[in-house]
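Here's the structure we're looking at; comments come further down.
Missing here: one protein chain of the complex. Every other protein chain is in place.
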Amino acid sequence: MQNADAIITDSSGEPKVNYLTNGSTIKSWLLTKDHKRIAIMYLVSVSAFFLMGGLYAAAIRLELLTPASDLMESGTYNKAFTQHGVLMIFFFLIPAIPAILGNFLLPIMIGAKDLALPRINLLSLYFYWIGGGLTLYALLQGGVDTGWTFYTPYSTTFSNTFVMAVGLGIFINGFSSILTGLNFIVTVHTMRAPGMTWFRLPLFVWAQYATSLVMILGTPVIAITVLMLAIERAVHIGIFDPAIGGDPILFQHLFWFYSHPAVYIMILPGMGVISELVSNFSRKKIFGYEFIAFSSIAIAVFGFLVWGHHMFVSGQSIYAGLVFSFLTMVVAVPSAIKMFNWTATLYKGSILWNTPLLYAVGFLGLFLIGGLTGLFLGSIGLTVHLTDTYFVVAHFHYVMVGGQVIAYLGGLHYWWPKMTGKMYSEFWGKISAMLVFVGFNLTFFPQFILGYQGMPRRYASYPEELQVLNIFSTAGASVLGVGLMMPVVYLVHSLFFGKPAGDNPWMLPGLEWRTSSPPPTENFETMPVVTWEAYEFGEENGLDTEEARRREAVSTVS
Amino acid sequence: MSSHASDKFVYHEPGLQHQFEDMKQQEESVSIGMWMFLVQEIMFFGGLFTVYLVFRSKYPMAFAAGSNHLDAFWGGLNTLVLIVSSLTMALTVYYAQKGNRNMQVVLILLTMFFGAVFLGVKAIEYTSKYEDGLVPVAGLNKKVKENPNAEHGAAQAKPCYEMGHGAEHTYINPRGEFQWVDCSLVKVAEKGGFLTPEEKIGYYSNGDIDADKFRDKVRIFYWIYFVMTGLHALHMIVGIGLMTWLLWTAWKGTYSHDYFAPVEMSGLYWHFVDIVWIFLFPLLYLLGRHFLH
Amino acid sequence: MSEKHIESGEGHIAIPGYLGVFAVLVVGTILTYWAATKDMDWIFPGANTLVALLIAFTKMTCVMLFFMHVYWSPKLIWLSAIASFFWLAIMFAYTMQDYLTRSSGVFST
Partner (left out) sequence: MQTNSWVPLFPDQASSFAWQVDYLYFYLIIVSVAFTIPIVVAVFVFGIKYREKEKFATPEEMHGSILLETTWSIIPFVISMTIFLGGAIVYYNQYRLPDDGMEVYVVGKQWMWKLQHETGQREINELHVPVNRKVKLTMTTEDVLHDFSIPAFRTKADVVPGRYTYLWFEATKPGKYHLYCAEYCGLNHSGMGGYVYVMEQSDFDNWLSGNVSGQTPVEQGRDLFENKLGCASCHAGGPAQRGAKLEGIFNKEVKLVGGNTVIANEAYIRESILNPGGQIVEGFQPIMPTFKGQVTEEQIVSLVAYIKSLSGVQTGTTSAPPAANTNAAQPARASNANSAEQ
């Protein structure tokens, strides 16, 4: 039974067998059922896709430095932004936090030995690889130019690019996402350690649970939709082609039925990470635990009711437009609650300004702007003007990059010591966090103004009078690029040269900090019994802060 | 889960996987996992049902015409076959709980048999669609090069609303294209005054029924028919695969009162496939039947 | 766990119960076919479809409750069964509300 004195484990003993050292053959990785190894394999593959998507982003920004389409001709540009979107959304944003951090931490956080269905978990990784491989194959063959939305009838009839291969890649990758969601739901229901009640779950777990609901209920619809798209492209029956009786609007409905909730797949896990960071680095219980937990579920449910706001200008009736606009406004409320609660959590805390918290504070600022500009786009009178302009581009980058990517980076730094047993460089971490924040704002804030000017998105060339803002944007993108590359360097560096992190470097109460770093294959040596609420600090909950302070003093002196 | 005494030595029960503490937890996990999978399946088919809904509301007459040509006898028979197989499946679970090996084996064999009958009937239906030129993909229909019954140019001679659909193969179809000449239902609907404006746009050109335009809409119905029943048949095939595995394990006497989760889970899957068909049958086979009277 | 555990075997209906459900399903199938051949459009357009769907829903409920043992299952299973249909309903309803209002309203004048 886990108890207080087991928390600070003896660091002088010889290295214990952990999940990384438990078998080193290729087979022991490829056929592993260990959620932590699967998470590490996800980490490597997802990072590779992120890098590729980032290169496309760099190409896009360079092209937009000048009004004419001179760096790339428009066909190449169209492929660049499409592939940027496809890679980033389906192969980075959706799996990033759930499949890497969630996979690694969710079982540990609830005190389980593994996910409930480890073989399904491995299967989902293979689906991800197959789907990703198929997409990469299409990209190498010549790419795809439909935009990540695959709007018909352009994608079914008019495009001469590899729509089918990419569509099938997304179809298969969809099952990766579904199986991960399924696994998380089952795990949260059945695998909680004794004493780990629903309202003792870390908020990260709540967020993952809400995300999983969306994955289960939404992803199958996109799967069948891209399957129909592929069939339509192969044999051309005409379900999406109006020339022979089909309906392009139908595709948009099916597509957005998934893809709007998918936006919440891309932000809810980030919110979960931020809840962890804000609470843990203020060393204080989060303000209004229940409100935050339920607002995650509320966002997941309401997220399914608002997809029509992507189709405001598609000839929708005023009735449908107003209904969707109204519901969109309602979704804003749970996000606002989270925002206020995070801020209130900082009040009277003991705030440790380290890299993860810098990212978390960056998230608060960027997500605030991203969320508020969502109101601009939900307000139907205004959005007629803003639809399909750079305002939209800026808005969703503020949410996706400013939200999910920053939260992901914050989470990665936060749990890096746990995952690898090594401490990253705090100095370089802070520098990169600040570079990302500054570079990001410089990149995307000008795009709000560009959008209100009316600059349409997906344009390879644009009117000359808009160049100044685009130059700002490209300049910012290069800063952002540097900021995002730095963690790759110093995190990898820390693997070999970083100092050992210890089991609980920050003296935090979560279950993941009560096992060794890196954790053993079955996560805990004995089954933990939870007797404390989430985010409860203090010695009565097994945090021997006196001892930790003594150690800290010794290590700083020596 | 709070009931587990974690410091107790856990003996290894048969079929217990390493991540679980006991069988109860494992069964619970597997059961919830299966249900989540079914939820996922429902949404997966749901996308197709949405397509069905939208097009049926746009082109009800084309759907009715296409549906009337499906063979409701075979469809109905298949419904009954699936219901019987559902019963045998339910009984399999019942006897697995009782640990009765022989009854399990017999009932699984029966379930597989009825599943196979279902697929056989499906094959008969698909073949007749192939021969009638109703596969919505050009080139995948029977190529009718010469037809003794065909009056050459018959399709041009009579307006389409006086034709019955080519039961006597009164057409020549050398490239195996989708064939549809009968639009009599549109005439009926026109006379009855319940043709929607959208349908009129869909079926008419120059103020009169256009056989080609109508054919495109019927083809959409047949697309939906083939994709939905095809996906359903695919699920049946997977189900029969599951049954084969189940048969093998049941033969070995794996299942007892304490451990029957695999039987129960396969049963859930089988019943789900049955439920999909319960909806497909009226929606595809029967939707226009009442116009015939 | 807060949910009650799935009962193993004993709580379920016995063979006569299964046969009873089976009988309902067979009758339902025949009824569907019979109802489809009767023109009910005089009640209101689409009455046939409504009747067919009502019968199908009844059959589905029987299969789910008894063959799939939902009746004896924990609340979570009930919830997931209901939720999936609720989500389907969302998809149908919101798609159709767009389609049904699209061509009418202010624009049709």
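Read from first to last, the chains carry the letters A, B and C; within each, the first residue is number 1.
Rule of thumb we're sticking to: a contact is a pair of C-beta atoms (placed from the backbone, for glycine too) under 8 Å apart; a residue touches a chain by one contact, two chains touch by 3 or more.
Only a predicted model underlies this, so the values are computations on that prediction, with no experimental measurement involved.
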item: Residue among A:Y56, A:F162, A:W206 or A:F287 touching the omitted chain; value: A:F287
item: Touching the absent chain when the full complex is considered, from A:W29, A:Y126, A:W428 or A:Y452; value: A:Y452
item: Given A:G181, A:P202 or A:G321, the one touching the chain that is not displayed; value: A:G321
item: Selected from A:L123, A:L375, A:A475 or A:V529 as touching the chain missing from the view; value: A:L375
item: Touch list for subunit A against the chain that is not drawn; value: 68-69, 73-75, 77-78, 145-147, 149, 151, 153-154, 157-159, 242-243, 246-249, 282-291, 313-315, 318, 321-322, 325-326, 329-330, 332-333, 336-337, 339-341, 343-344, 346-353, 361, 364-365, 368-369, 372-373, 375-376, 378-385, 387-389, 449, 452-454, 456-463, 465-466, 468-469, 506-507, 536-539, 543, 545, 548-549, 552
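The criterion applied here is as follows: only the chains that are shown with their structure count from here on.
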item: Whole-Å gap between the CA centroids of subunit A and subunit B; value: 37
item: Touching two or more other chains - residue numbers and ranges from subunit A; value: 189-190, 217, 221, 250, 253, 257
item: Junction residues of subunit B, two or more chains touched; value: 1-2, 28, 32, 36, 39, 43, 46-47, 50, 54, 58
item: Residue ranges of subunit C in contact with subunit B within the complex; value: 1, 3, 5-6, 8-9, 12, 14-15, 18-19, 21-22, 25-26, 29, 32-33, 36-41, 45, 48-49, 52-53, 55-56, 59-60, 63-64, 66-69, 73, 76-77, 80-81, 83-85, 87-88, 91-92, 95-96, 99-100, 103
item: Residue ranges of subunit B in contact with subunit C within the complex; value: 1-2, 24, 27-28, 31-32, 35-36, 38-39, 42-43, 46-47, 49-50, 53-54, 57-58, 72, 76, 79-80, 83-84, 86-87, 89-91, 93-94, 97-98, 194, 197-198, 257-258, 260, 264, 267-268, 271-272, 274-275, 278-279, 281-283, 286-287, 289-293
item: Subunit A contact footprint on subunit B (complex, rising order); value: 1-2, 4, 6-7, 17-21, 25, 28-30, 32-33, 36-37, 39-41, 43-48, 50-51, 54-55, 58-59, 136-138, 202, 213, 216-217, 219-220, 223, 227
